[in-house]
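I have placed the structure first, in the form of structure tokens, so that the comments after it can refer back to it.
The chains shown are only part of the set, and none of them has been moved.
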Amino acid sequence: MTILHDEGQQAIATESRRVLEARMRKEELLPLLELEGRYHEGFWATAKEQGWTALALPESHGGLALGLVELGLIAHQAGRTLSGAPFLTSGFGAAKAIELYGSDAQKARWLPGLASGDSIGAIAFASGADPLPAQPGVRFADGRLDGIAPAVSGGVAADVAILLSAGADGPVLAVAELAGVERRTVASFDNSRCLADLVFAGTPAARLETGGAARDAALHILALQAVVTAHEQTGGAEALMEIARDYAVTRKAFGQPIGAFQSIKHRIAELYGLVELARANCIHAAAREGADDFITAAAAARLSATEAYDSAARDCVQIHGGIGVTWEIGLHLHMRRARSLALEQGSTLFWEDILVDRLAGEDA
Amino acid sequence: MSDLEAWRAKAAAWCESMVPQFGKAARKGLSVEEDLALGRRYQKAKFDAGFAGINWPTDLGGQGLGHIEKIAFEAEEMKHGFPNVYFGISLGMPVPVLMQFGTDREFVKERVLKALQGEEIWCQLFSEPSGGTDLAGLRTRAETDGNGWKINGQKVWTSWAQYSDYGVIVVRTDPTVAKHKGLTYFWVDMKAPGVTVRPIKLAGGDSHVNEVFFDDVRIGDDHRMSPVGGGFAVAMATLMIERYVATDSAGFGPHLDLFVDLAKEVRLNGRPAIEDGRIRQQIARNYAMRAGLDSINVRARLMMQAGMTPGPEGSLNKLVAVRSRQKLSELAIDLQGAGGFAFDAHASPKDDWASSWINAPTGRIAGGSDETLLNTIAERILGLPQDHRPDKGVPFNEIPA
């Protein structure tokens, strides 16, 4: 797949940007920070209405049969405008897991709802600090799950979850309906991620993969989500770089625009570099879905996107001086999002290890 | 047991005894106003027990001891999360400056005693919206008004102004001379007519800083703490106190021990994170940096005790420590994985990594931004040329806004 976007792809980028810029307002996002378990309903309604939920799913189940490249373009725009809910990524991941590893019955049951956005999907792989634990904390036995999946993004609202659980013969990738499952909302610095601990207690679940295949499948799903998230991070970093640039051109100190001071202008130029490296890695990774080196490409995209967004958040706030740390100006929305996206799908530490294992031939 | 060890043991015992009344559990769920009230009672108890103004003169209510005793007490005190944050600025800068520069000694004594007992709080009115970090570019003005002065203008980023009884303020008294020459230093009554305080909500969700508006606020000339036009020097003295006394190699974030503890607790690739080279590297480098700052501070205090002037390297503390704290806090969040999302807007940046992280940017901006500090080091210590300054040497009222 080429890394040059065709006209259709460019149209997706343009249109999603237009829609999101018209509809997303920091004034609506700020209050959500102080409310646990709430998300920006307007964003999610837009995602459903625009068909973004269906974008990368198969036509046979209500999808539009496009791929990671197109979803990445949406995610980039969502990142620019501070997407109001995590379900686009987690729903995609859940749907892909069911599409790739599920039975026809499971696909028929879940994919149409995930494609329309009427069902919300979540991914619950992590245990403790580990995004892909060798010994998951949730146990799978006799078709039932027991244990707690911690801080699941979208967990407050999700209808279905894909889990990495511990079965008798090693890890089990499982799918579970969440109706009736207790959710303990996690108070977070970015509450509209709708994080919840999911408390499974004899919850019925179906096995998708077992043993080494389960772990491989989980890593593949995580990598798919990481590429989507990397696009979102890159979009956020790009927006911050532009905000910093615009501020540096207009704000004056000591009788001249602050952008004339090299400490400011070079920092923004460095951000430009980080954003472009992340963008290039994202575009490349999205185009490598299905290829042998997909995990490597995903890891590179993820690492550079996390660095870009965290750095842009630090620097953009710093460049703004005092006004940058006020609640009202809302730069902290990006700062918080940079951190929540840095944790979701596994931190930099995790992806560094995944990448080096491959470069050093240790994953074989 | 040395005198110092005995002192520290006494401090530890007293702090221990205060926990039921003032510790974290006692503070849980309180509104800011309730917590402040509790804080005032704590400060009074501290005064009564002989732990307030430890290194201040006894005739002003202090204990007449050394900086080392103060440090020892604070090391014990910080373990318990007592409600002392409201008095940090007050007793840190404005009140010491009042002790140094206040002319009416009776008035000074009365204020110092009330401040030490938590009855009164002082704030420091320096930064302005248009000035950014440019102290010499202040626009708030005082004009002569009968025997006194009339203040008009706006200050910003004033910590605890909403709870303050008094403040120290730098204002422009002569706009016709070059920028840093037209400033004068006063104290003001924060409850005086014409003073309006408006809290600013910060990125982390709290509102301890304020905008303060002055609208024809009248003060007597006895409020003046510097020669007319000589306010810049006193303001610099205030910042000097900040540099050498209110330093913290942890950058006002968590102690490195807490990071080491976290790294021992959390697992990375199935092993304690403390065994991972990336984590070790950050611990080692942060330790080396903080140890260097600590040594600089110890040396500066030894020099001051020996009657010498410490070197300018004390100015490194805030620059280096807060910037590093920001990245270390991010790493601490990463390390916790799913556990890293948790957040409590009322947690303390001194022992909570998420709180430390979200408040770090304020630390890198307030009281001189990183960039201002680098410029100051480059220009004043190293003699490098100033940046291009179109406003330099121009009378203040001729600089375009």
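We just call them A and B in the order they show up, numbering each chain from 1.
Quick note on the criterion: a contact is a pair of C-beta atoms (placed from the backbone, for glycine too) under 8 Å apart; a residue touches a chain by one contact, two chains touch by 3 or more.
None of these values were measured; they are calculated from a predicted model.
Composition of the entire complex, written as a formula in the shown labels, equals A x2, B x2.
Operating definition for what follows: only the chains that are shown with their structure count from here on.
Per-chain Cα centroids separate subunit A from subunit B by 39 Å.
Put simply, subunit B touches subunit A in their complex at residues 127, 129, 132-134, 137, 156-157, 200-205, 266-270, 273, 276, 278, 326, 330, 333-345, 354, 357-358, 361-362, 364-366, 369-371, 374, 387-391, 399-400. Taken in their complex, subunit A has these residues touching subunit B: 33-34, 126-131, 134, 150-151, 186-190, 193, 195, 253-256, 260-261, 263-264, 310, 314, 317-318, 321-322, 324-328, 331-332, 335-336, 339-340, 342-343, 346-349, 352-353.
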